[in-house]
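Removed: one protein chain of the complex. Kept in place: all other protein chains.
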Amino acid sequence: MAQGMDYGLTETQEMIRDLGRQVADEKIKPVAAHHDETGEFPWEIIKVLADADLMGVYIPEEYGGSADGTPGMNMCLLAEELSRACAGIALAFAATGLGTLPILLSGSDEQKKRFLPDIAGGKRLAAFGITEANAGSDAASIQTTAVKDGDTYVINGTKQWISNGGEAEVYTVFAMTDRTRGARGATAFILEKGMDGFSFGKKEDKLGIRGSTTRELVFEDVRVPEANRLGREGTGFMIAMKTFDVSRPGVAAQAVGIAQGALDCAVNYAHTRKQFGKSIASFQGVGFMLADMAMKIEAARALVYATARHIDGGAKRPTKYSAMSKCFASDVAMQVTTDAIQVLGGYGYMKEYPVEKYFRDAKVTQIYEGTNQIQRDEIARALIKEAAGRKS
Amino acid sequence: MRIVVPVKQVPDTTEVRMDSETNTLVREGVDSIVNPFDTYAVEEAVRVKERLNLDASITVLTMGPPQAESALRECLAVGADEAALVTDRAFAGSDTWATSLVLATAIRHIGFDLVICGKQAIDGDTAQVGPGISVHLDVPQATYVGKVEEITPGKAVVLRLVEEGHERIELPLPCLWTVTKEINEPRLPSLRGKMRAKKAEIRKLTAEELGLKAKAVGLDGSPTRVVRIFSPLPRAGGEVFTGEADECVAKLVAALTEGQVV
Partner (left out) sequence: MAEIICIQDQCTGCGACVEACAYDGVELAEGVALFKESCNLCGACVEACPVNAIVIRKELEATPAAGLDDYRGVWVFGEQHRGEIAPVVLELVGKGRELADARGCELVVVVLGSGMESACRELLEHPVDRVIYAEAAELADYLSGPYGRVFSDLVREHRPEIVLAGATTVGRSFLARVAVEIHTGLTADCTGLEIDEEGLLAQTRPAFGGNIMATILCPNHRPQMATVRHKVMKPAARSSRGGSIEKVEPKRKLVASRAKLLALLPEVEETINIAEADIIVSGGRGLGGPENFKLVEELAVALGGAVGASRATVDAGWKPYSHQVGQTGKTVCPKLYIACGISGAVQHLVGMQSSDCIVAINKDPHAPIFQVTDYGIVGDLHEVLPRLTAAVRAKRG
């Protein structure tokens, strides 16, 4: 159904992509502007995705999903297609993925059985809670505490800028259980909406991805049973890092989708807009811009897919490539969407046309799930480590 | 309850254009799709099945060349249970009479309690096949159905969409409906549906299996035949006013007044 480069997708992957595109074109596109303006949470799209069996494409079959062995690639394909229509709405799905990953990567079989089927079926959404007001890039300095009391943990603190905050029912939250152990003193927990003392702050008013909901999480003596602790005490940051390794290509895929959507608008416009008696696409100044945009997008896409495959194949330490894909794709998205506005000229600046939304949506991809500065840091460190390892 | 939905694979006529220079159809990049009205019929069949607590089975069938299988699989992906492809060179060139005969014969062969058709196909636009099938099958019909108010194994109460509004009709089963787009919103396929559809086995029915003689069907069995195809007389474009809104409006009103249109 879809044209473009042949990336050797399996039949299932093609189905996911094609179905994702159908949802994007038929269901998301018509409501994207509305959700961008009102900030309403796209529950109706969640229902469409759930009915289409798409909410669980990254979850194994035994827990109700349809991963079929390639969860990473599936997630990327779907995130890209949905983001092409609206990254904000797509985030309701993608952020659920992020929130679910810690359970997938480090949960016990009991925990997986308890939480994954409802998430795979689209009945419950998830969210990932690590960031705090004073702990963004410096994730190790989180202040939220989890104090053991018998077989419960009492959690106090706040989390900031949590996507799906308030709408999701399942939250993977990171808290310090032992400050003395520094980076080895954090633990991951699964919290559920409705737990006593667990409340939400106001909804944030954002520049872009306004179709997604971002809220503060507030924990006031929230009692969480031991059965909700993910892995052993002290493994929190390791779980977080492992999660990011897997989730970052997903963010990259979002960025590729945003960029592609913007490019499609720009090409269509350049093709039909006539000035000086010709379509502006026939002027090399514009044509070259479009060419550069297309090249960057394809390169980003290829990198994202390669990374997803690499991870699905069981790579132990995909950190460098994950970081590369996220950093590169999000930078491309920002460049492409900026140029897309330029191609549309005055029309690009008007809210009446969809291109300025892509630009506003793209910006966050350079920021969340680790700023691109952090990504570059990770890549540099990985390179140095490799060099050090080769020294002899 | 056995529900049969005849569907047709058609070119996406919204994309079909006429090349004004050569007077021919331009079909580059024109996809084959399931006739849109038929997707509403399939969706209604699935909803009827859901209303009956799944105590029903839905068979989609199409008369067409082998490539029409993809249309059947699309229908399986949204909830049809079985599919049959009625295919034979003998059927080519069938007009609505011959088509309704072939489909009715196939439907009788499969067995049915309810037949749901789309109102019309967007390439032929006749809306004749549905009623034709109901006569061949000798069952009552309700055309232009916009809502199914009641459905039980014995009877149906439907609303027909007519020029003045609606009519409420009660019919006994077995019967046939043709449906309009008012009736529902077709669902998207699900991933599981698509996978099931991909693996599904599609039954093939030939003229011989259905006991149809070549001269009763196809071009030979069609009372009507197309003798000429041509492009419609293009209506030449007239005057177009550009510039300031006030000027344009003044010119338009003057032109319409002169032409005694207003």
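We just call them A and B in the order they show up, numbering each chain from 1.
Note that a contact is a pair of C-beta atoms (placed from the backbone, for glycine too) under 8 Å apart; a residue touches a chain by one contact, two chains touch by 3 or more.
Everything quoted here is computed from the prediction, not taken from an experiment.
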Among B:Pro66, B:Gly111 or B:Pro153, residue touching the chain not depicted: B:Pro66
Absent-chain contact - pick from B:Val102, B:Val115 or B:Cys175: B:Cys175
Hidden-chain contact residue, picked from the options B:Leu52, B:Ile110 or B:Val157: B:Val157
Chain not shown, touching residues in chain B: 11, 13-14, 16-19, 22-27, 30, 32, 64-67, 89-90, 92-93, 95-97, 100-101, 122-132, 134-136, 139-144, 157, 159-172, 175, 178, 181-182, 214-215, 218-220, 222-232, 234-235, 237-242, 245-246, 248-250, 252-253, 255-257, 259, 261-262
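To be clear about the criterion, only the chains that are shown with their structure count from here on.
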Rounded Å distance, chain A centre to chain B centre (Cα mean): 41
Interface residues, chain B side, partner chain A - complex: 187-195, 198
Chain A residues touching chain B - in the complex, by the definition given at the top: 11-12, 15-16, 19, 22-23, 26-27, 48, 51-54, 57, 66
